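A short write-up of the structure that comes next.
Complex shown without one protein chain; remaining protein chains in place.
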Amino acid sequence: MIPNVAPAPADSAPATAAAAVQPKSGQRAAFSKISASRLFASPGGVAGVVWLAALVVASLTAQWWLPYKTEDQDFTAVLSGPTAAHWLGTDELGRDLLSRIFAAAAGTLGTSLITVIVGVVLGTALAMVAAGRGQTEGGISRVTEVMMSLPGTVIILAVIGAVGTNIPLIMAILGVLISAGIYRVMLGQAKSLQSQLYVDAAKVDGVSTLGISLRHVLPGLTNTIVVQSALIFAVGMLIQAGLAFIGFGPPIPQPSWGGMIQGASQHVYDAPWLMVPTGAVLALTVLAANAIGNALGKAPNTGVSHLPSAAARRQRSVAAGAAASVAEAGAIPAKGHLSVRGLSVGVDGGTPLVTDVSFDVGPGTVLGLVGESGCGKTMTALSLLGLLPAGVSATGGQILWNGKNLAAATEREMEGIRGRDIALISQEPMRALDPMFTVGYQLTAAIRRLRKVGKAEAHAEALSLLEKVGIVDAKRILKTYPHQISGGMAQRVAIALALSGRPRLLVADEPTTALDVTVQAEILSLLRSLVKDTGMSVVMVTHDLGVVADICDNVAVMYAGQVVESGRTANILDNPRHPYTLALLAADPHANTAADMPERLATISGQVPQPKDWPTGCRFMARCQFAGSACAAPVPLLPSGSEDGLVRCVKADELAVEGLEWLATEVPTHRVLKIVEKDLA
Amino acid sequence: MALFITKRLLMALATVLVVAVLAFLLVHAMPGSPGAVSLGAGASREAIDEVNGRLGWNDPLLSQFFRWLGDAVQGNLGTSLIDGRSVSADLGNRLPVTASLAAGATVLSAILGIGLGVSAAVRGGLVDRIVGGICGLAVALPAFWIGIIFVYLFAVQSSVFPATGYVPFEVSPQDWGMSLALPVITLAVGGAAFIARQTRASMLEALQQEHIRTLRATATPTWKILYIHALRYASLPIVAGIALQFIGLFGGSVIAEQLFAMPGLGQAVQTSVSTHDAPAVQGVVVIATVVVVAVNLVLELATKFLDPKLRAS
Partner (left out) sequence: MSIETAERQDTAPVAPEQPMLEVKDLLVRYGRGRKAAAAPAAVDGVSFSIRPGETVGLVGESGSGKSTIGKAILGLQKSAGGTISYQGKDITYAGAAERRALGGELRAVFQDPNSSLNPRQSIGASLAEPLRIRGVTAAVAREKAEAMLERVGLPREAVDRYPSQFSGGQRQRIAVARALICEPKLVVCDEAVSALDLSTQAQVLNLLADLRDELGLSYLFIAHDISVVQFLAQRVVVLYRGQVMESGPAAAVTESPKHPFTQALVAASPVPRPAEQAERRMLRESLGVRTAAAVAGSPGGCPFSQRCPLATELCASQRPALRRVGAADVACHYA
């Protein structure tokens, strides 16, 4: 009967896609401030506050406006329904229901508040202490575990046996029992707050444990405290009513909601209306408390579902049907050749994230998509597979592959291509694998599905794939779970998984960023040998120019949703034409040996513009040393003069002059490397 | 794994012991000595003292406790002060009633709750909002109120289910089921709502995990992603939620038994507390705890078994 007092899961509203595509720095979950605005933005929250406020005011002022005293019996109007004299009817003794309900309200609300205060204060205090000190956590957690596995109602009844129906005391003891559940909820949050780096910084400052708890942990808990208080308030009221129902309510003259429902239950045969008023008021009050709790608890959900809803998938199919799915004018690329032309990706009905991106990937070659965070390289890569997050979609251009335009393909068509033609490996291999199933299960399931073979054959194929990716004891690994293997090995497994359908194109989204550099080297060697052996092509998304130099035949440098330069890797890295690429290379410490490591690295003033601030002209203009008036107009991607290279800069020719030299100059807060024409004479 | 089971068993035993001590102390704090209670009002001082002396009421608390503990471990929970019957025999008869009620309510809550939660998470949109609204309402209405309405609808207006009473399984399985129907459904309304909320939240969280994208990238059919992979990932918190629900439902049966006149443990608690029947109170509190702790232990082990991180270690 005690409803579940463990964390009532906050209703998670589906996140907007914009939240998912913000640059790394802004993506962290917003801090939980008690925002009254959030409460008043939700209609449920407002209604809840209004009802509770009205109830409190009405019950506190009861003695002045109640039409009848609670004990006034009117035998002429027994068990009547709503009448002019008795708005909500009367009970079996002719007492006015309206008066009794509101007379009982004050006591109920007040004593429920006791439960809330005792439970929340005790639970939060214990959680903060436990989070602050590791040793005490074990002891406190064990005690609360015992408390949580007690049959609460039974214990409370036994307590009533000992102390009588002293409602405030009973509710206080209920609060103690409930504090165990609160502790659990708070502990998780308190611990996560304790593990934040600013707590470490405070410790380095020499702030005491108590100081940290009060100054850094407690403020972060306030939102949860308020939410849990609202929920516990509701629980307290229900329990009180239940106890009163079975006869353990306040002593006889005092009315109680539970007692009134008990009385009503006796007359459910002859006067069923009696059940309604008290039940309605009780339910509305509980609803109000829950609504307030839910409104405040709606944490901004930064996660986005990786599986678009059925509605979204149907929408994609409809849009695809409307768009052209056959290649337009221009050379249709050969089989196994990927051609992206003018691709744009954006938030549905909103900001663009990628504009006018074009590149080609021939079979057996590796293309690098390189840029800093927020440049749109990941979105571009995911659009090749149709795996953009919910709320983001391709808004224009073409992705030509084997005679189809993937940007306009239906979900069904993409399902036929994923795994079999185009495969994916992601950045965090441990998270990319399902933690609940063995490596063997995941691998064989994929092989069976993609190659349509039986179990035994799939098993043999899985073994051979694992060996192909360089895993020595493949047999043992097949039986392990993802959490039991290292990051490097997990990435090999992920590569094997990607290869299970014998794809012609592999999309690799920063596959080595999360790995140690020696492991990265091994994975890159593996990828090279796979490309050589199978002839498949790779689109490699990375922020590391060294990785580009190692494995990529061609590279496209991206900045603020555009390709600013593309061409053969050797040309781009040895002789960059775009100022951004120039600056990136000069900012990279890896570009130097110890002998010629500069005193200061090149920096670019300003920051990457957010999608909503993109200018119509060159997007790098605001930060570029060489910007001129010609840069304010939209800049197309034009041949750079070296092989098939393209560059998006009106000054590219000027900068291509041989013999430029960089000199460190003084700028107040950062160094800018200035290009100075060397005296050729 | 064996170490884990042992630790959990010890915790369970410790819990029961703590509750036994607690019950013992509470019982001694109750007004009225056993003599006064059993002999009723109007008994003479000497008669009361004689009964108390016989029961060892004035002995030191510690020895009384150990005496009770020793008896309890052998299965003897004393005799009721009110009707003189063996407490263990009485509770033994009552246990199947409450057990059927709590188990039935938990199972029904789980089935309904998981079903509703999964559809809300998977289909989203209108279905999600409707389920959310229903659950919100179900949680706000007190169980006893819902029970009375059900009685009104199903037993008074129509005679589908009996309003009160319990028929043991051995007597007639069919009647047993019918007598349990209304109480189980009543309790399951609130239980299902909580489990539905938990399920929905866990499923949504599961779908945000990165391995879902890998599954899509390997052309896994959508139904498999939802009902095999996402549900499996969500199963841990869901089972934990069901375990918590059982504890709550066990207490909820106190109300239900009162309402539907079922001779279970809940009824025993109510009567023994109001009549200050010390041994009965002590006995029923301990028995209730043992049942709850045992079921909790089983469900906890099930949760841990579902978790590969613990199973494989």
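For reference, chains read A and B in written order, and residue numbers begin at 1 within each chain.
Definition applied: a contact is a pair of C-beta atoms (placed from the backbone, for glycine too) under 8 Å apart; a residue touches a chain by one contact, two chains touch by 3 or more.
Note that this is a predicted model, so its numbers are computed, not measured.
Visitor: Based on the whole assembly, the unshown chain contacts which displayed chains?
Guide: Per the touch rule above, the missing chain touches A.
Visitor: Per the definition of touch given earlier, which of A:Ala127, A:Ala445 or A:Met489 contacts the omitted chain?
Guide: The missing chain is touched by A:Met489.
Visitor: Using the definition of touch stated at the top, determine which of A:Pro253, A:Gly349, A:Gly454 or A:Pro589 touches the missing chain.
Guide: A:Pro589
Visitor: Which one, A:Ile101, A:Ala496 or A:Val548, makes contact with the chain that was left out?
Guide: That would be A:Val548, which touches the missing chain.
Visitor: Since one chain isn't shown, list which residues of chain A touch it in the complete complex.
Guide: 23-26, 28, 30-31, 33, 196-198, 200-209, 211, 216, 219-220, 372-373, 470, 485-489, 516-522, 524-525, 543-550, 569-570, 573-575, 583-604, 607, 659-664, 668-671, 673
Operating definition for what follows: only the chains that are shown with their structure count from here on.
Visitor: Contact residues on chain A for chain B in the complex?
Guide: 1-6, 8-12, 14, 142, 145-146, 148-155, 157-164, 234, 238, 241-242, 245-248, 258, 261, 264-265, 268-269, 272, 275, 279, 282-284, 286-287, 290-291, 303-307, 309-311, 313, 385, 387, 415-416, 418-420, 423-424, 426, 428, 431-438, 445-446, 449-450, 480-481, 483-484, 494, 497-498, 500-501
Visitor: Quick one: in the complex, what on chain B touches chain A?
Guide: The contact residues of chain B facing chain A are 11-12, 14-15, 18-19, 22-23, 26-27, 29-31, 122-125, 132, 136-137, 139-145, 148-149, 151-152, 156, 190, 194, 197-198, 200-202, 204-205, 207-222, 225-226, 229-230, 232-233, 241, 244-245, 247-256, 258-259, 265-266, 269-270, 272-274, 276, 281, 284-285, 288-289, 292-293, 296, 308-309, 312.
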